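Excluded from the complex is one protein chain; the other protein chains are retained at their positions.
Then we have chain A:
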Amino acid sequence: MEELDGEPTVTLIPGVNSKKNQMYFDWGPGEMLVCETSFNKKEKSEMVPSCPFIYIIRKDVDVYSQILRKLFNESHGIFLGLQRIDEELTGKSRKSQLVRVSKNYRSVIRACMEEMHQVAIAAKDPANGRQFSSQVSILSAMELIWNLCEILFIEVAPAGPLLLHLLDWVRLHVCEVDSLSADVLGSENPSKHDSFWNLVTILVLQGRLDEARQMLSKEADASPASAGICRIMGDLMRTMPILSPGNTQTLTELELKWQHWHEECERYLQDSTFATSPHLESLLKIMLGDEAALLEQKELLSNWYHFLVTRLLYSNPTVKPIDLHYYAQSSLDLFLGGESSPEPLDNILLAAFEFDIHQVIKECSIALSNWWFVAHLTDLLDHCKLLQSHNLYFGSNMREFLLLEYASGLFAHPSLWQLGVDYFDYCPELGRVSLELHIERIPLNTEQKALKVLRICEQRQMTEQVRSICKILAMKAVRNNRLGSALSWSIRAKDAAFATLVSDRFLRDYCERGCFSDLDLIDNLGPAMMLSDRLTFLGKYREFHRMYGEKRFADAASLLLSLMTSRIAPRSFWMTLLTDALPLLEQKQDDDIETTKVEMLRLSLARNLARAIIREGSLEGS
(Lines give C-alpha, C1' and ligand atoms only; values in the text may rest on other atoms or scores of the structure.)
Protein backbone atom coordinates (compact mmCIF):
# COMPACT_ATOMS: atom_id res chain seq x y z
CA MET A 1 0.00 0.00 0.00
CA GLU A 2 1.37 3.33 -0.98
CA GLU A 3 1.66 6.05 1.57
CA LEU A 4 0.21 9.48 1.11
CA ASP A 5 2.24 12.52 1.93
CA GLY A 6 0.29 13.07 5.06
CA GLU A 7 -1.76 10.94 7.36
CA PRO A 8 -5.32 10.47 6.19
CA THR A 9 -7.51 12.70 8.22
CA VAL A 10 -9.90 11.32 10.73
CA THR A 11 -13.49 12.38 11.10
CA LEU A 12 -15.18 11.72 14.34
CA ILE A 13 -18.84 10.86 14.29
CA PRO A 14 -20.57 11.69 17.50
CA GLY A 15 -22.09 8.63 18.91
CA VAL A 16 -22.46 6.96 22.19
CA ASN A 17 -19.05 6.46 23.59
CA SER A 18 -18.53 2.77 23.38
CA LYS A 19 -15.22 1.38 22.37
CA LYS A 20 -16.79 -1.96 21.85
CA ASN A 21 -19.30 -1.27 19.17
CA GLN A 22 -18.47 -1.38 15.54
CA MET A 23 -19.39 1.00 12.82
CA TYR A 24 -21.54 0.08 9.88
CA PHE A 25 -21.78 2.20 6.79
CA ASP A 26 -23.07 2.28 3.29
CA TRP A 27 -23.06 4.57 0.30
CA GLY A 28 -26.04 6.61 -0.74
CA PRO A 29 -26.06 8.26 -4.13
CA GLY A 30 -24.35 11.35 -2.81
CA GLU A 31 -23.59 10.60 0.78
CA MET A 32 -22.61 7.94 3.29
CA LEU A 33 -24.56 6.34 6.07
CA VAL A 34 -22.94 5.25 9.26
CA CYS A 35 -24.34 3.67 12.31
CA GLU A 36 -23.37 1.61 15.21
CA THR A 37 -23.72 -2.09 14.84
CA SER A 38 -22.39 -5.44 15.72
CA PHE A 39 -21.15 -7.48 12.88
CA ASN A 40 -21.18 -10.74 14.69
CA LYS A 41 -24.24 -12.42 13.37
CA LYS A 42 -25.64 -14.27 16.29
CA GLU A 43 -29.25 -14.62 17.16
CA LYS A 44 -29.03 -12.82 20.44
CA SER A 45 -26.87 -9.79 20.52
CA GLU A 46 -24.45 -9.80 23.34
CA MET A 47 -24.31 -6.16 23.99
CA VAL A 48 -27.07 -3.79 24.79
CA PRO A 49 -27.45 -1.55 21.82
CA SER A 50 -26.63 1.92 22.84
CA CYS A 51 -27.40 3.87 19.79
CA PRO A 52 -30.35 3.61 17.44
CA PHE A 53 -29.08 6.51 15.40
CA ILE A 54 -28.01 6.50 11.83
CA TYR A 55 -25.81 9.32 10.66
CA ILE A 56 -25.90 10.59 7.15
CA ILE A 57 -22.68 12.30 6.27
CA ARG A 58 -21.61 14.10 3.23
CA LYS A 59 -18.61 15.82 1.77
CA ASP A 60 -18.69 19.18 0.07
CA VAL A 61 -21.35 20.83 2.06
CA ASP A 62 -20.20 24.06 0.39
CA VAL A 63 -22.56 23.25 -2.41
CA TYR A 64 -25.35 24.38 -0.16
CA SER A 65 -24.07 27.85 0.59
CA GLN A 66 -26.33 30.42 -1.01
CA ILE A 67 -23.54 32.82 -1.87
CA LEU A 68 -21.14 30.24 -3.17
CA ARG A 69 -23.88 29.08 -5.45
CA LYS A 70 -23.42 32.28 -7.38
CA LEU A 71 -19.76 31.45 -7.70
CA PHE A 72 -20.65 28.05 -9.12
CA ASN A 73 -23.23 29.48 -11.49
CA GLU A 74 -21.15 32.27 -12.89
CA SER A 75 -17.96 30.31 -13.17
CA HIS A 76 -19.94 27.71 -15.08
CA GLY A 77 -20.62 30.30 -17.76
CA ILE A 78 -16.96 31.26 -17.91
CA PHE A 79 -15.96 27.62 -18.10
CA LEU A 80 -18.21 27.01 -21.07
CA GLY A 81 -16.90 30.08 -22.83
CA LEU A 82 -13.36 28.85 -22.31
CA GLN A 83 -14.09 25.43 -23.77
CA ARG A 84 -15.47 27.06 -26.86
CA ILE A 85 -12.47 29.29 -27.52
CA ASP A 86 -11.33 28.53 -30.98
CA GLU A 87 -8.56 25.96 -30.85
CA GLU A 88 -7.15 27.54 -33.98
CA LEU A 89 -6.24 30.68 -32.12
CA THR A 90 -2.57 30.85 -31.31
CA GLY A 91 -0.02 33.29 -30.09
CA LYS A 92 -0.87 36.69 -28.76
CA SER A 93 -4.58 36.67 -29.45
CA ARG A 94 -4.99 33.34 -27.72
CA LYS A 95 -3.00 34.47 -24.75
CA SER A 96 -5.00 37.64 -24.35
CA GLN A 97 -8.22 35.63 -24.46
CA LEU A 98 -6.94 33.27 -21.80
CA VAL A 99 -5.84 36.16 -19.63
CA ARG A 100 -9.29 37.64 -19.99
CA VAL A 101 -10.87 34.37 -18.88
CA SER A 102 -8.58 34.30 -15.88
CA LYS A 103 -9.55 37.83 -14.94
CA ASN A 104 -13.20 36.92 -15.27
CA TYR A 105 -12.82 34.05 -12.88
CA ARG A 106 -11.05 36.31 -10.45
CA SER A 107 -13.70 38.96 -10.61
CA VAL A 108 -16.32 36.34 -9.83
CA ILE A 109 -14.34 35.32 -6.77
CA ARG A 110 -14.06 38.93 -5.70
CA ALA A 111 -17.76 39.56 -6.17
CA CYS A 112 -18.50 36.53 -4.04
CA MET A 113 -16.04 37.73 -1.41
CA GLU A 114 -17.64 41.14 -1.30
CA GLU A 115 -21.09 39.72 -0.87
CA MET A 116 -19.99 37.35 1.81
CA HIS A 117 -18.21 40.18 3.59
CA GLN A 118 -21.44 42.13 3.68
CA VAL A 119 -23.27 39.18 5.09
CA ALA A 120 -20.56 38.64 7.68
CA ILE A 121 -20.90 42.21 8.89
CA ALA A 122 -24.66 42.04 8.97
CA ALA A 123 -24.81 38.70 10.73
CA LYS A 124 -26.72 38.82 13.95
CA ASP A 125 -25.27 35.65 15.36
CA PRO A 126 -21.56 36.13 16.06
CA ALA A 127 -20.79 32.50 15.36
CA ASN A 128 -22.37 32.87 11.93
CA GLY A 129 -20.50 36.07 11.37
CA ARG A 130 -17.25 34.35 12.16
CA GLN A 131 -18.02 31.54 9.80
CA PHE A 132 -18.70 33.95 6.98
CA SER A 133 -15.56 35.89 7.76
CA SER A 134 -13.48 32.78 7.59
CA GLN A 135 -15.13 31.95 4.30
CA VAL A 136 -14.12 35.41 3.10
CA SER A 137 -10.49 34.77 4.01
CA ILE A 138 -10.55 31.52 2.15
CA LEU A 139 -11.92 33.22 -0.93
CA SER A 140 -9.33 35.92 -0.57
CA ALA A 141 -6.56 33.36 -0.40
CA MET A 142 -7.98 31.68 -3.48
CA GLU A 143 -7.96 34.92 -5.39
CA LEU A 144 -4.41 35.63 -4.22
CA ILE A 145 -3.19 32.30 -5.52
CA TRP A 146 -5.13 32.55 -8.74
CA ASN A 147 -3.79 36.02 -9.40
CA LEU A 148 -0.21 34.89 -8.94
CA CYS A 149 -0.81 31.92 -11.21
CA GLU A 150 -2.23 34.27 -13.79
CA ILE A 151 0.89 36.44 -13.71
CA LEU A 152 3.36 33.58 -13.80
CA PHE A 153 1.64 30.94 -15.91
CA ILE A 154 -0.91 32.59 -18.10
CA GLU A 155 0.37 36.08 -18.66
CA VAL A 156 3.86 34.64 -18.53
CA ALA A 157 5.24 38.03 -17.72
CA PRO A 158 8.90 38.39 -18.72
CA ALA A 159 11.57 40.18 -16.69
CA GLY A 160 10.59 43.80 -16.40
CA PRO A 161 6.84 43.63 -16.69
CA LEU A 162 7.00 40.78 -14.17
CA LEU A 163 7.79 43.14 -11.35
CA LEU A 164 5.03 45.53 -12.32
CA HIS A 165 2.53 42.73 -12.24
CA LEU A 166 3.80 41.56 -8.88
CA LEU A 167 3.51 45.06 -7.53
CA ASP A 168 -0.09 45.23 -8.67
CA TRP A 169 -0.66 41.89 -7.10
CA VAL A 170 0.64 42.99 -3.76
CA ARG A 171 -1.20 46.29 -3.87
CA LEU A 172 -4.44 44.51 -4.55
CA HIS A 173 -4.06 42.21 -1.60
CA VAL A 174 -2.59 44.35 1.08
CA CYS A 175 -5.23 46.93 1.28
CA GLU A 176 -4.82 48.54 4.64
CA VAL A 177 -3.14 51.38 2.81
CA ASP A 178 -6.36 52.87 1.60
CA SER A 179 -7.99 53.07 4.99
CA LEU A 180 -4.79 54.39 6.49
CA SER A 181 -4.58 56.98 3.75
CA ALA A 182 -8.13 58.08 4.34
CA ASP A 183 -7.45 58.42 8.05
CA VAL A 184 -4.33 60.50 7.66
CA LEU A 185 -5.46 62.73 4.83
CA GLY A 186 -8.78 63.26 6.46
CA SER A 187 -7.21 64.72 9.56
CA GLU A 188 -6.54 68.40 10.11
CA ASN A 189 -2.80 68.12 10.13
CA PRO A 190 -1.92 65.09 8.13
CA SER A 191 1.80 65.32 8.72
CA LYS A 192 1.27 65.45 12.46
CA HIS A 193 -0.95 62.37 12.41
CA ASP A 194 0.32 59.41 14.41
CA SER A 195 0.26 57.17 11.42
CA PHE A 196 1.74 59.66 9.00
CA TRP A 197 5.12 58.05 8.73
CA ASN A 198 3.58 54.61 8.65
CA LEU A 199 1.59 55.71 5.67
CA VAL A 200 4.57 57.16 3.86
CA THR A 201 6.57 54.03 4.60
CA ILE A 202 3.94 51.66 3.34
CA LEU A 203 3.56 53.73 0.20
CA VAL A 204 7.27 53.39 -0.39
CA LEU A 205 7.14 49.68 0.38
CA GLN A 206 4.48 49.31 -2.25
CA GLY A 207 6.41 51.33 -4.77
CA ARG A 208 3.77 54.06 -4.82
CA LEU A 209 6.37 56.77 -4.92
CA ASP A 210 4.23 59.53 -6.41
CA GLU A 211 1.81 59.31 -3.56
CA ALA A 212 4.69 59.12 -1.07
CA ARG A 213 6.12 62.27 -2.60
CA GLN A 214 2.83 64.07 -2.14
CA MET A 215 2.82 63.11 1.50
CA LEU A 216 6.33 64.41 1.92
CA SER A 217 5.41 67.75 0.42
CA LYS A 218 2.83 68.11 3.17
CA GLU A 219 5.52 67.45 5.69
CA ALA A 220 7.76 69.97 3.98
CA ASP A 221 4.98 72.56 4.21
CA ALA A 222 4.34 71.81 7.84
CA SER A 223 7.95 71.81 9.04
CA PRO A 224 10.10 74.17 6.99
CA ALA A 225 13.17 72.92 8.79
CA SER A 226 12.96 69.61 7.03
CA ALA A 227 11.75 71.05 3.73
CA GLY A 228 15.17 70.72 2.19
CA ILE A 229 15.69 67.07 2.83
CA CYS A 230 12.10 66.34 2.00
CA ARG A 231 12.66 67.86 -1.37
CA ILE A 232 15.79 65.79 -1.97
CA MET A 233 13.96 62.64 -0.99
CA GLY A 234 11.08 63.62 -3.20
CA ASP A 235 13.46 64.03 -6.12
CA LEU A 236 14.94 60.64 -5.49
CA MET A 237 11.50 59.16 -5.52
CA ARG A 238 10.58 60.96 -8.69
CA THR A 239 13.64 59.87 -10.53
CA MET A 240 13.63 56.19 -9.70
CA PRO A 241 13.69 54.45 -13.08
CA ILE A 242 10.86 52.08 -13.55
CA LEU A 243 9.52 50.28 -16.48
CA SER A 244 6.25 51.73 -17.49
CA PRO A 245 3.88 50.07 -19.89
CA GLY A 246 4.45 51.39 -23.36
CA ASN A 247 7.99 52.37 -22.51
CA THR A 248 10.29 51.67 -25.38
CA GLN A 249 13.53 51.33 -23.49
CA THR A 250 15.16 47.94 -23.39
CA LEU A 251 15.79 46.03 -20.25
CA THR A 252 19.48 46.73 -20.43
CA GLU A 253 18.88 50.47 -20.66
CA LEU A 254 16.61 50.28 -17.68
CA GLU A 255 19.13 48.32 -15.69
CA LEU A 256 21.80 50.86 -16.43
CA LYS A 257 19.67 53.78 -15.42
CA TRP A 258 18.57 52.00 -12.31
CA GLN A 259 22.15 51.28 -11.39
CA HIS A 260 23.00 54.98 -11.61
CA TRP A 261 20.05 55.89 -9.48
CA HIS A 262 20.92 53.26 -6.94
CA GLU A 263 24.43 54.64 -6.69
CA GLU A 264 23.06 58.13 -6.20
CA CYS A 265 20.95 56.88 -3.28
CA GLU A 266 24.03 55.16 -1.92
CA ARG A 267 25.95 58.42 -2.01
CA TYR A 268 23.26 60.22 -0.03
CA LEU A 269 23.48 57.50 2.54
CA GLN A 270 27.26 57.79 2.79
CA ASP A 271 26.96 61.56 3.11
CA SER A 272 24.44 61.16 5.92
CA THR A 273 22.24 63.64 4.15
CA PHE A 274 19.15 62.47 5.96
CA ALA A 275 20.82 61.98 9.34
CA THR A 276 18.57 64.55 10.93
CA SER A 277 15.44 62.60 10.14
CA PRO A 278 15.46 58.99 11.18
CA HIS A 279 12.25 58.44 9.25
CA LEU A 280 13.73 59.66 6.00
CA GLU A 281 16.95 57.76 6.58
CA SER A 282 14.96 54.60 7.07
CA LEU A 283 13.07 55.31 3.84
CA LEU A 284 16.37 55.72 2.04
CA LYS A 285 17.61 52.39 3.28
CA ILE A 286 14.38 50.79 2.14
CA MET A 287 14.85 52.30 -1.28
CA LEU A 288 18.34 50.89 -1.31
CA GLY A 289 16.85 47.47 -0.74
CA ASP A 290 18.51 47.04 2.62
CA GLU A 291 17.15 43.80 4.03
CA ALA A 292 17.48 44.76 7.63
CA ALA A 293 15.60 47.99 7.04
CA LEU A 294 12.89 46.14 5.22
CA LEU A 295 12.58 43.58 7.97
CA GLU A 296 12.10 46.34 10.48
CA GLN A 297 8.87 47.06 8.67
CA LYS A 298 7.50 43.59 9.13
CA GLU A 299 4.29 44.79 10.58
CA LEU A 300 3.57 47.12 7.71
CA LEU A 301 4.57 44.51 5.18
CA SER A 302 2.34 42.02 6.97
CA ASN A 303 3.48 39.02 4.96
CA TRP A 304 6.53 37.53 3.32
CA TYR A 305 5.39 37.91 -0.27
CA HIS A 306 4.99 41.61 0.20
CA PHE A 307 8.52 41.56 1.60
CA LEU A 308 9.61 39.61 -1.45
CA VAL A 309 8.15 42.04 -3.94
CA THR A 310 9.46 45.11 -2.16
CA ARG A 311 12.86 43.50 -1.95
CA LEU A 312 12.83 42.82 -5.65
CA LEU A 313 11.63 46.31 -6.45
CA TYR A 314 14.53 47.92 -4.67
CA SER A 315 17.29 45.40 -5.32
CA ASN A 316 16.57 43.62 -8.56
CA PRO A 317 13.68 45.14 -10.47
CA THR A 318 14.58 43.32 -13.69
CA VAL A 319 14.45 39.92 -12.02
CA LYS A 320 13.89 37.01 -14.38
CA PRO A 321 11.04 34.63 -13.76
CA ILE A 322 13.34 31.66 -13.31
CA ASP A 323 15.20 33.43 -10.54
CA LEU A 324 12.09 34.19 -8.58
CA HIS A 325 12.18 31.12 -6.47
CA TYR A 326 15.54 31.92 -4.90
CA TYR A 327 14.22 35.22 -3.72
CA ALA A 328 10.93 33.66 -2.69
CA GLN A 329 12.43 30.99 -0.50
CA SER A 330 14.85 33.36 1.18
CA SER A 331 12.18 35.98 1.65
CA LEU A 332 9.97 33.46 3.38
CA ASP A 333 12.83 32.31 5.60
CA LEU A 334 13.95 35.81 6.47
CA PHE A 335 10.46 37.02 7.16
CA LEU A 336 9.46 34.12 9.35
CA GLY A 337 12.81 34.36 11.03
CA GLY A 338 12.54 30.89 12.46
CA GLU A 339 9.75 32.00 14.73
CA SER A 340 6.94 30.29 12.94
CA SER A 341 6.57 27.69 10.25
CA PRO A 342 5.06 28.16 6.83
CA GLU A 343 1.32 27.74 6.43
CA PRO A 344 -0.34 25.90 3.59
CA LEU A 345 -0.88 29.16 1.74
CA ASP A 346 2.81 29.94 1.94
CA ASN A 347 3.71 26.58 0.49
CA ILE A 348 1.30 27.06 -2.35
CA LEU A 349 2.72 30.44 -3.24
CA LEU A 350 6.26 29.08 -3.02
CA ALA A 351 5.35 26.27 -5.35
CA ALA A 352 3.99 28.85 -7.77
CA PHE A 353 7.20 30.89 -7.62
CA GLU A 354 9.02 27.69 -8.38
CA PHE A 355 6.79 27.22 -11.42
CA ASP A 356 5.82 23.83 -10.08
CA ILE A 357 2.25 23.77 -11.31
CA HIS A 358 1.56 20.23 -10.19
CA GLN A 359 2.63 21.06 -6.69
CA VAL A 360 0.39 24.10 -6.65
CA ILE A 361 -2.59 22.05 -7.69
CA LYS A 362 -1.79 19.30 -5.26
CA GLU A 363 -1.38 21.59 -2.29
CA CYS A 364 -4.54 23.48 -3.16
CA SER A 365 -6.46 20.24 -3.38
CA ILE A 366 -5.36 19.33 0.10
CA ALA A 367 -5.92 22.72 1.64
CA LEU A 368 -9.28 23.60 0.14
CA SER A 369 -12.54 22.01 1.03
CA ASN A 370 -14.03 21.63 -2.36
CA TRP A 371 -12.89 21.04 -5.86
CA TRP A 372 -14.11 24.28 -7.39
CA PHE A 373 -10.81 26.09 -7.31
CA VAL A 374 -8.47 23.38 -8.51
CA ALA A 375 -10.90 22.15 -11.14
CA HIS A 376 -11.30 25.53 -12.82
CA LEU A 377 -7.71 26.64 -12.45
CA THR A 378 -6.34 23.35 -13.76
CA ASP A 379 -8.74 23.47 -16.68
CA LEU A 380 -7.54 26.95 -17.55
CA LEU A 381 -3.88 25.96 -17.24
CA ASP A 382 -4.58 22.98 -19.44
CA HIS A 383 -5.92 25.31 -22.09
CA CYS A 384 -2.62 27.15 -21.79
CA LYS A 385 -1.05 23.83 -22.66
CA LEU A 386 0.85 23.78 -19.42
CA LEU A 387 -0.03 20.37 -18.10
CA GLN A 388 1.63 17.25 -19.27
CA SER A 389 -0.90 14.53 -19.02
CA HIS A 390 -0.27 11.79 -16.56
CA ASN A 391 -2.40 8.80 -17.15
CA LEU A 392 -4.72 8.24 -14.30
CA TYR A 393 -7.21 5.46 -13.92
CA PHE A 394 -9.97 7.88 -13.22
CA GLY A 395 -9.82 10.59 -15.81
CA SER A 396 -7.07 10.27 -18.27
CA ASN A 397 -5.40 13.36 -17.04
CA MET A 398 -5.41 15.60 -14.07
CA ARG A 399 -7.70 18.19 -15.60
CA GLU A 400 -10.35 15.61 -16.26
CA PHE A 401 -9.93 14.00 -12.88
CA LEU A 402 -10.54 17.28 -11.09
CA LEU A 403 -13.46 18.27 -13.27
CA LEU A 404 -15.07 14.89 -12.66
CA GLU A 405 -14.72 15.30 -8.91
CA TYR A 406 -16.13 18.79 -9.02
CA ALA A 407 -19.04 17.87 -11.24
CA SER A 408 -19.88 14.81 -9.13
CA GLY A 409 -20.09 17.09 -6.14
CA LEU A 410 -22.59 19.30 -7.94
CA PHE A 411 -24.91 16.37 -8.45
CA ALA A 412 -25.55 16.24 -4.75
CA HIS A 413 -27.51 19.45 -5.10
CA PRO A 414 -31.14 19.60 -6.19
CA SER A 415 -30.55 22.27 -8.82
CA LEU A 416 -26.81 22.70 -9.31
CA TRP A 417 -26.63 19.26 -10.91
CA GLN A 418 -27.55 20.90 -14.19
CA LEU A 419 -24.22 22.70 -14.16
CA GLY A 420 -22.52 19.38 -13.55
CA VAL A 421 -23.90 18.05 -16.82
CA ASP A 422 -21.92 20.56 -18.85
CA TYR A 423 -18.72 19.79 -17.01
CA PHE A 424 -19.12 16.11 -17.72
CA ASP A 425 -19.64 16.97 -21.37
CA TYR A 426 -16.14 18.34 -21.54
CA CYS A 427 -14.49 15.32 -20.00
CA PRO A 428 -13.73 13.22 -23.04
CA GLU A 429 -12.70 9.99 -21.32
CA LEU A 430 -15.07 9.34 -18.46
CA GLY A 431 -17.47 12.24 -18.66
CA ARG A 432 -20.18 10.40 -20.45
CA VAL A 433 -20.21 7.33 -18.26
CA SER A 434 -20.04 9.48 -15.14
CA LEU A 435 -23.00 11.44 -16.38
CA GLU A 436 -24.88 8.23 -17.07
CA LEU A 437 -24.28 7.01 -13.55
CA HIS A 438 -25.21 10.26 -11.91
CA ILE A 439 -28.16 11.35 -13.94
CA GLU A 440 -30.15 8.26 -13.16
CA ARG A 441 -29.99 9.12 -9.51
CA ILE A 442 -31.65 12.47 -9.73
CA PRO A 443 -34.97 12.25 -7.91
CA LEU A 444 -37.77 12.90 -10.39
CA ASN A 445 -40.08 14.66 -8.00
CA THR A 446 -41.92 16.68 -10.57
CA GLU A 447 -42.90 16.17 -14.16
CA GLN A 448 -40.94 19.26 -15.04
CA LYS A 449 -37.75 17.90 -13.53
CA ALA A 450 -38.26 14.56 -15.23
CA LEU A 451 -38.67 16.26 -18.58
CA LYS A 452 -35.55 18.30 -17.98
CA VAL A 453 -33.54 15.19 -17.21
CA LEU A 454 -34.97 13.42 -20.21
CA ARG A 455 -34.13 16.27 -22.51
CA ILE A 456 -30.56 16.18 -21.31
CA CYS A 457 -30.35 12.44 -21.92
CA GLU A 458 -31.98 12.65 -25.32
CA GLN A 459 -29.67 15.44 -26.45
CA ARG A 460 -26.75 13.18 -25.72
CA GLN A 461 -28.23 10.02 -27.19
CA MET A 462 -28.19 8.34 -23.81
CA THR A 463 -30.88 5.95 -24.90
CA GLU A 464 -30.49 3.50 -22.02
CA GLN A 465 -31.00 6.23 -19.48
CA VAL A 466 -33.99 7.58 -21.39
CA ARG A 467 -35.56 4.17 -21.37
CA SER A 468 -34.82 3.61 -17.74
CA ILE A 469 -36.23 6.98 -16.68
CA CYS A 470 -39.35 6.59 -18.78
CA LYS A 471 -39.91 3.18 -17.28
CA ILE A 472 -39.58 4.56 -13.80
CA LEU A 473 -42.08 7.28 -14.58
CA ALA A 474 -44.43 4.84 -16.25
CA MET A 475 -44.34 2.61 -13.20
CA LYS A 476 -44.99 5.54 -10.93
CA ALA A 477 -47.95 6.58 -13.04
CA VAL A 478 -49.42 3.10 -13.00
CA ARG A 479 -49.14 2.97 -9.23
CA ASN A 480 -50.96 6.24 -9.00
CA ASN A 481 -53.58 5.00 -11.44
CA ARG A 482 -52.74 7.55 -14.07
CA LEU A 483 -52.98 5.17 -16.96
CA GLY A 484 -52.76 7.77 -19.68
CA SER A 485 -49.54 9.12 -18.30
CA ALA A 486 -48.22 5.58 -17.87
CA LEU A 487 -49.00 4.83 -21.46
CA SER A 488 -47.24 7.90 -22.83
CA TRP A 489 -44.18 7.17 -20.75
CA SER A 490 -43.99 3.58 -21.91
CA ILE A 491 -44.34 4.71 -25.49
CA ARG A 492 -41.54 7.18 -24.99
CA ALA A 493 -39.47 4.44 -23.39
CA LYS A 494 -40.22 2.23 -26.39
CA ASP A 495 -41.00 -0.36 -23.80
CA ALA A 496 -43.26 -2.91 -25.43
CA ALA A 497 -43.69 -5.01 -22.32
CA PHE A 498 -44.83 -2.11 -20.25
CA ALA A 499 -47.05 -0.78 -22.98
CA THR A 500 -48.70 -4.20 -23.03
CA LEU A 501 -49.18 -4.06 -19.30
CA VAL A 502 -50.77 -0.65 -19.40
CA SER A 503 -52.94 -1.55 -22.36
CA ASP A 504 -54.17 -4.55 -20.42
CA ARG A 505 -55.11 -2.26 -17.60
CA PHE A 506 -57.01 -0.02 -19.98
CA LEU A 507 -58.86 -2.99 -21.39
CA ARG A 508 -59.61 -4.31 -17.95
CA ASP A 509 -60.92 -0.92 -16.92
CA TYR A 510 -63.11 -0.95 -19.95
CA CYS A 511 -64.51 -4.34 -19.05
CA GLU A 512 -65.25 -3.12 -15.55
CA ARG A 513 -66.64 0.26 -16.34
CA GLY A 514 -67.81 -0.01 -19.91
CA CYS A 515 -65.87 3.02 -21.08
CA PHE A 516 -62.35 4.18 -21.79
CA SER A 517 -60.32 6.75 -19.98
CA ASP A 518 -57.77 8.98 -21.69
CA LEU A 519 -59.51 8.82 -25.02
CA ASP A 520 -57.42 11.63 -26.46
CA LEU A 521 -54.27 9.69 -25.98
CA ILE A 522 -55.56 6.46 -27.41
CA ASP A 523 -57.17 8.17 -30.36
CA ASN A 524 -53.93 9.86 -31.30
CA LEU A 525 -51.45 7.07 -30.89
CA GLY A 526 -50.38 7.14 -34.49
CA PRO A 527 -47.45 4.94 -35.40
CA ALA A 528 -46.71 4.40 -31.71
CA MET A 529 -49.54 1.94 -31.80
CA MET A 530 -47.20 -0.58 -33.36
CA LEU A 531 -45.07 -0.73 -30.22
CA SER A 532 -46.87 -3.77 -28.90
CA ASP A 533 -49.62 -6.04 -30.07
CA ARG A 534 -51.73 -5.28 -27.08
CA LEU A 535 -51.38 -1.59 -27.67
CA THR A 536 -52.32 -2.02 -31.30
CA PHE A 537 -55.34 -3.95 -30.22
CA LEU A 538 -56.29 -1.25 -27.76
CA GLY A 539 -55.98 1.41 -30.42
CA LYS A 540 -57.95 -0.53 -32.97
CA TYR A 541 -60.58 -1.55 -30.49
CA ARG A 542 -61.13 2.04 -29.55
CA GLU A 543 -61.33 2.85 -33.22
CA PHE A 544 -64.05 0.23 -33.54
CA HIS A 545 -65.99 1.93 -30.78
CA ARG A 546 -65.59 5.28 -32.46
CA MET A 547 -66.84 3.94 -35.75
CA TYR A 548 -69.80 2.35 -34.06
CA GLY A 549 -70.56 5.61 -32.28
CA GLU A 550 -70.44 7.42 -35.64
CA LYS A 551 -72.84 4.82 -37.00
CA ARG A 552 -70.36 3.61 -39.60
CA PHE A 553 -71.55 0.09 -39.03
CA ALA A 554 -70.04 -1.46 -42.11
CA ASP A 555 -66.61 -0.17 -41.25
CA ALA A 556 -67.06 -1.07 -37.63
CA ALA A 557 -68.09 -4.56 -38.48
CA SER A 558 -65.15 -5.24 -40.76
CA LEU A 559 -62.76 -3.79 -38.22
CA LEU A 560 -64.26 -6.02 -35.58
CA LEU A 561 -63.94 -8.97 -37.85
CA SER A 562 -60.28 -8.23 -38.52
CA LEU A 563 -59.70 -7.88 -34.81
CA MET A 564 -61.18 -11.28 -34.26
CA THR A 565 -59.29 -12.95 -37.03
CA SER A 566 -55.96 -11.36 -36.31
CA ARG A 567 -53.98 -12.81 -33.51
CA ILE A 568 -53.69 -9.69 -31.49
CA ALA A 569 -56.85 -9.96 -29.46
CA PRO A 570 -56.10 -11.26 -25.98
CA ARG A 571 -57.99 -14.41 -25.17
CA SER A 572 -59.68 -12.78 -22.22
CA PHE A 573 -61.23 -10.37 -24.63
CA TRP A 574 -62.84 -12.76 -27.05
CA MET A 575 -66.10 -12.85 -25.10
CA THR A 576 -66.25 -9.10 -25.21
CA LEU A 577 -65.62 -9.05 -28.93
CA LEU A 578 -68.31 -11.57 -29.54
CA THR A 579 -70.66 -9.60 -27.37
CA ASP A 580 -69.79 -6.50 -29.35
CA ALA A 581 -70.64 -8.41 -32.48
CA LEU A 582 -74.18 -9.13 -31.35
CA PRO A 583 -75.74 -5.73 -32.01
CA LEU A 584 -74.06 -5.68 -35.38
CA LEU A 585 -75.50 -9.06 -36.20
CA GLU A 586 -78.94 -7.74 -35.44
CA GLN A 587 -78.58 -4.79 -37.78
CA LYS A 588 -80.53 -4.94 -40.97
CA GLN A 589 -78.12 -3.38 -43.42
CA ASP A 590 -76.80 -3.82 -46.88
CA ASP A 591 -75.06 -6.76 -48.39
CA ASP A 592 -71.66 -5.91 -47.12
CA ILE A 593 -72.68 -6.17 -43.59
CA GLU A 594 -74.61 -9.33 -44.26
CA THR A 595 -71.46 -10.91 -45.52
CA THR A 596 -69.55 -9.67 -42.58
CA LYS A 597 -72.16 -10.93 -40.16
CA VAL A 598 -72.10 -14.31 -41.71
CA GLU A 599 -68.32 -14.34 -41.52
CA MET A 600 -68.47 -13.48 -37.88
CA LEU A 601 -70.96 -16.16 -37.10
CA ARG A 602 -68.98 -18.68 -38.96
CA LEU A 603 -65.86 -17.63 -37.18
CA SER A 604 -67.33 -17.82 -33.71
CA LEU A 605 -69.00 -21.10 -34.43
CA ALA A 606 -65.81 -22.48 -35.82
CA ARG A 607 -63.87 -21.40 -32.80
CA ASN A 608 -66.42 -22.94 -30.48
CA LEU A 609 -66.38 -26.10 -32.41
CA ALA A 610 -62.64 -26.22 -32.42
CA ARG A 611 -62.50 -25.74 -28.73
CA ALA A 612 -65.09 -28.40 -28.18
CA ILE A 613 -63.22 -30.83 -30.38
CA ILE A 614 -60.01 -30.21 -28.55
CA ARG A 615 -61.61 -30.67 -25.20
CA GLU A 616 -63.34 -33.81 -26.27
CA GLY A 617 -60.23 -35.02 -27.93
CA SER A 618 -58.09 -34.54 -24.89
CA LEU A 619 -60.57 -36.25 -22.65
CA GLU A 620 -60.85 -39.19 -24.94
CA GLY A 621 -57.18 -39.39 -25.58
CA SER A 622 -56.19 -39.39 -21.91
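The working rule: a residue touches a chain if its C-beta (ideal position, glycine included) is under 8 Å from a C-beta of that chain, and two chains touch if they have at least 3 such contacts; residues count from 1.
Quick note on the criterion: contacts and distances are computed from a predicted model.
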>> I want to check something: the complex is missing a chain, and I'd like its UniProt protein name from "Hemoglobin subunit beta-like", "Dynein light chain Tctex-type 1", "Presenilin" or "Protein SEC13 homolog".
In response: "Protein SEC13 homolog"
>> For a quick check of understanding: of A:430, A:502 or A:577, which residue touches the chain that isn't displayed?
In response: A:430
> Which residue among A:192, A:238 or A:441 touches the omitted chain?
Replying inline: A:441
> Of the residues listed, A:174, A:202, A:421 or A:531, which one is in contact with the missing chain?
Replying inline: A:531
> Of the residues in chain A, which ones touch the absent chain?
Replying inline: 1-6, 8-15, 17, 19, 21-39, 41, 43-45, 47, 49, 52-62, 358, 361-362, 365-370, 390-394, 398, 401, 404, 408, 430, 432-434, 437-438, 440-444, 463-464, 468, 471-472, 474-476, 479, 494-497, 531-532
